[in-house]
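Shown here: the complex without one of its protein chains, the others still in place.
Let's look at chain A:
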């Protein structure tokens, strides 16, 4: 177990800069998830930590030890790969103990270690099979067993669940989380699935184009995204963006935009940040998550309420059971609202919605940064 520090880490392939000055620090026992779209550099970053690739610049530390020039086998890390990378010619037992054997651990200790891990992962009955005789979920467990048996400082997971079917993925996700609670180990986990990131992480690093976009706790990233990319990437369905303008509405700052010739005015809550004042009269991007747009709430008519009502025509409804996603056209854009099923109406009808002004984000339309 150890902390991990990345200090101004850069990586270039020829003239292409795939990682630009990444700074990250996680404490002992944290679960860091690197998330981003394909090609954002998250896997490269994981390979740098593993030592499978060398950084072009900067420092990587495990605990207090600088490991830039340390061979992967001496970094005391273990890695679980997307394709599991089980050795096809060896039995499960051999697969799990291979690393110990190479390190000269005695046979009796190896047997004990493999029994412990097999018990933990409930794969005792698979130990004498070959990887080709295992199902996807079983291979996944064996791959984790191979990492666990070494008792490393840091576990690295490279999209470990993306080859599993949807049901199994959710089960394994819970299992990984349980395992983390039980072992208290430091984990770096790469995924492109934002739900995995939200559910597993103690802290999330959102990446795009080799740049670290935001590094924070899942809840903070969800509620206060640094920029429009993070806002749109985290959360499903993703955040709604409406081009709008900040105005002074009888002494209160309000967001206003045009909706099919009608002006919609949504006054902000009283304790909005001071910084909004300097944006009065300017264009902004108004961001609100689907759960911030609901059917009409009780008390929304009272003055000073955080809820603001407006009417809009329902275009499409997508029932999910728990909620009905209602698509409306607002300010020329398709906007998703999350409505209680018993309050949902049919497509084509007018409906009154409440916007929860406590759940909004404002962005600069040119830089796309949070205001």
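Following the convention adopted for this analysis, contacts are C-beta pairs under 8 Å (C-beta built on N, C-alpha and C of every residue); 3 or more make two chains touch, one makes a residue touch a chain; residues count from 1.
Criterion: contacts and distances are computed from a predicted model.
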{"item": "Per UniProt record, name of the chain withheld from view [\"Redoxin domain-containing protein\", \"Quaternary amine transport ATP-binding protein\", \"Sarcosine oxidase subunit alpha\" or \"Sugar ABC transporter permease\"]", "value": "\"Sugar ABC transporter permease\""}
{"item": "Residue among A:24, A:40, A:78 or A:207 that touches the chain left out of view", "value": "A:78"}
{"item": "Chain not shown, touching residues in chain A", "value": "50-52, 72-73, 77-79, 81-83, 85, 87-89, 98-99, 102-103, 146"}
